[in-house]
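Data first, discussion second: the structure below is written as structure tokens.
All protein chains of the complex are present and in place, except for one that has been dropped.
Moving on to chain A:
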């Protein structure tokens, strides 16, 4: 069984971003870029399924500029076998990403797609569900536990108020939540080995997908910032403030 894992290159989770002064977007020049954390979890889960003898091959896909190849090498350094880079100079929106992945699925014929539930830059949380819809595959979003056996996936999902476990036949799309696993670090020998693994490139035109954006970004603004209030000296003062000043209790 082949598993396809889409990975997105995003501003590193530990970097504090800044809104551009002209309101046209977020300043990303010269910032550290990394694999989207939810996608790291997706790669890890796919690699574990391979190590368990359930999957035979893990293929990572990334869409974007040439920097994405670094992210794909990172995926191969933790165990992906091969990578596909879809070259796109403009930012691709979720619907276009889902269509590109649909075209890759048609070529690669995976039985399972594991993706992160959302990217930490646009926070859209759409691609996995959209891909499942375009392929007419079942979906299991926000996974915290995945078991594959007998051509079926059993997936526990994090939902509001608790957990839900779904069973579905393969092929299927699974999107990862944070608690699914803890991704490993790549060892130096594996980083070296990853440089020799196959990395193919393809263009959206070759996949016959129109990636023109559907949504227009009118402006990007700074959110209002909370100001620090006052320090109180003890519990009695705090209760007094909440009762008489803030009037919230």
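Convention: contacts are C-beta pairs under 8 Å (C-beta built on N, C-alpha and C of every residue); 3 or more make two chains touch, one makes a residue touch a chain; residues count from 1.
Just so it is clear, contacts and distances are computed from a predicted model.
*Asks:* Going by UniProt, what is the name of the one chain that was not included in the view, given "Acyl carrier protein AcpXL", "FAD-binding protein", "LrgB family protein" or "Tripartite tricarboxylate transporter TctB family protein"?
*Replies:* UniProt protein name of the non-displayed chain: "FAD-binding protein".
*Asks:* If I consider the whole complex, including the chain that's not displayed, which of A:69, A:154 or A:201 touches that chain?
*Replies:* With A:69, A:154 or A:201 as choices, the missing chain is touched by A:154.
*Asks:* Give the residue, chosen from A:106, A:167 or A:192, that touches the chain omitted from the document.
*Replies:* With A:106, A:167 or A:192 as choices, the missing chain is touched by A:167.
*Asks:* Please identify which residue in A:130, A:186 or A:211 touches the non-displayed chain.
*Replies:* Selected residue, touching the omitted chain: A:130.
*Asks:* On chain A, what residues meet the omitted chain?
*Replies:* Answer for chain A: residues 11, 16-17, 19, 26, 93-95, 98, 120-134, 138-142, 144, 154, 156-169, 177-179, 214-223, 226, 228-232, 234-236, 238-239, 241-242, 246, 248-249 touch the chain left out.
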